[in-house]
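For this depiction, one protein chain was excluded, whereas all remaining protein chains were kept in their positions.
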């Protein structure tokens, strides 16, 4: 399996569906240590991203994800809009785009790993969070590490994506005992301890969606 | 027993105590069909009246009640302030005042009946309510009638006051099925039916207080 | 009950202390409970005095200042003021041209202002009373105390205040006030009940999905209860209810006051106003001027009222006239 345009689109659709389904939980998590809008923020963003895809065909997977990133930046707002927006733009830019490159050499697991890593770099550059700050970074970092390790060990795209999803889930759960040091939750100080971070949770949804669409 | 200055003062004190005790109930009744301030209105008024009495001695019973009326007008506001204020001023003006009249000829039951009736007239002149409108008038009218009848039949002041208290109580209870046509409760139309009128209820307290202080 | 107060008994006095501290341009006589402008008029002018129970802020104290009221008499919460207040206010601000009392039509207000007018007349003052009764929720019949005075009070105060400022004589100012009132109709919807400090609990119980339609500003219940509906539907109902009672024809102009009852966010008031404006347009009524915000509140009640005043060139001109009060300012 290659990371081609249909797969990119399927990923975005799967994220949109997951966000729709989990909107309530994301909002609930954000109410506990934030301002209760993370679910509706992402829902607004990914439904706009879906709509934006329709005007794009035919485009490469990189163009699809770049467009998703731009749409998120334009529609979400809040902390997660620029962060996820920049991430998808970076992933899109880093993915070998068949429209530009040799169409017979589509992105394999290693190239996808580097593209996902570029997304993480974008998040860290903009948000300046480090692992342990109780943010998106805490799910994204282990997910990239797992994806990269699997790809390096010769895994297929579905296998690497599944490993990344597992790691992201674990990373999200591991935010529970952390004290937030970035974003709105940091105002809570010690009172942020004991709650799972909404952004890390949505990052896990993103990676789970990738695993789902590559597996099927 | 005569209606002398100590009795007038005792009556005012008894009213103030009753209002203090029943404030919650009056407010509750007024919440149901009005704006929930009748208890605090009367409490404010009668505690000011008590304070005003201290500066009055020695004065006749008429002067005491006139002062109470003026104080109620100055301190209560709302519908009940002017109505009870005018009533007490009229009662005070109508009571034979020992300071002016022959000190050996104090007010007997018949004179008290006429003074109380003057109070009712004042209420009706100012408020333009008739019996059946679900107001103060519905307790006050039967109370005066009973007092007058008793006095006419040769009753003592305690006996006449007890009869008036009984009639006022009954009059207040009889407001329950009425539809209000005056005051704030009239806005409710048929929804005012089924609730006892707060003003009629406080009028019954006034007459009950008179019965209590004359009896003891 | 959670309230930002010291004690239920001291609410009015404590609030007046705050008004005094916040507004050096006003004189607050705390013992007499009278708010006046700190600066007296240069020559004789009709004094416009309003008053009513507290809990409706900024009404009335927030409208004292050049171009609007000369004095306000705040009563206890939801309780009309006492005659002594109006007399003290009249004596403080009259300057030889007479006094207009603006009175909302509630039994208590009417009687207390009536007694005040008698006392003022005894002191040789010329007094006119303008009664405001704009709430179409109440049938005006011999079976009720008549329509309540609500949002139109702001328009009556603004117009009479502007006219008085120009030196118009007493009868003219009073007649204008009556004209503005006659040209005005209001209707209100409550999402929650108000809690007075004295009562300590809501004036009525309203289920989590119901609203009170035609509510009064003291929490007097309204025409009926119904399920909460979208703002668009509520706005249409409020507009239609007022128009059913108002002598307005397509093409007529109105001044519209979309008023918050106290606890409704301005964001929602703007949503309601957008729907009101759309509905009025559908019905062919032109909004010449509008005002959106909390002007005649009912403590912490959530909801809104709409007041529509038929406009004409004189009213618009007076509405636009300069005013400088805590709650309404125009250069």
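Per-chain numbering from 1; labels A, B and C assigned in written order.
As a convention for this text, a contact is a pair of C-beta atoms (placed from the backbone, for glycine too) under 8 Å apart; a residue touches a chain by one contact, two chains touch by 3 or more.
As the structure is a prediction and not an experimental result, all values here were calculated from the model.
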| task | Considering the entire complex, write down the shown chains that touch the omitted one. | result | A, C
| query | Out of C:191, C:243 or C:285, which is the one that touches the chain we can't see? | reply | C:191
| Looking at the whole complex, which of C:36, C:54 or C:186 touches the chain that is not displayed? | C:54
| request: Have a look at C:9, C:253 or C:324 and name the one touching the chain we're not showing. | output: C:324
| message | Using the document's definition of touch, tell me which of C:47, C:102, C:292 or C:315 contacts the absent chain. | response | C:292
| query | In the full complex, which of C:83, C:161 or C:262 touches the chain missing from this view? | reply | C:262
| Tell me, which residues in subunit A touch the chain that this view leaves out? | 27, 31, 34-37, 39-41, 44, 73-83, 126-127, 179, 181-184, 186-189, 191
| Footprint of the hidden chain on subunit C, which residues? | 2-7, 11, 14-22, 54-55, 57-58, 62, 77, 191-192, 208-209, 211, 228, 230-232, 234, 258, 262-275, 277-278, 287, 290-292, 294, 297, 299-300, 302-304, 322, 324, 329-331
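The rule is simple: only the chains that are shown with their structure count from here on.
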| query | Can you name the chains that touch subunit A as well as subunit B? | reply | none
| task | By CA centroids, point me to the most central chain in this structure. | result | C
| query | What whole-number Å value describes the gap between the mean CA coordinates of subunit A and subunit B? | reply | 76
| query | Between subunit B and subunit C, what is the separation of their C-alpha centroids in Å? | reply | 33
| task | Round to the nearest whole Å and give the separation of the Cα centres of subunit A and subunit C. | result | 54
| Which residues does subunit A have that touch at least 2 chains other than itself? | none
| Residues of subunit C engaged with two or more neighbouring chains | none
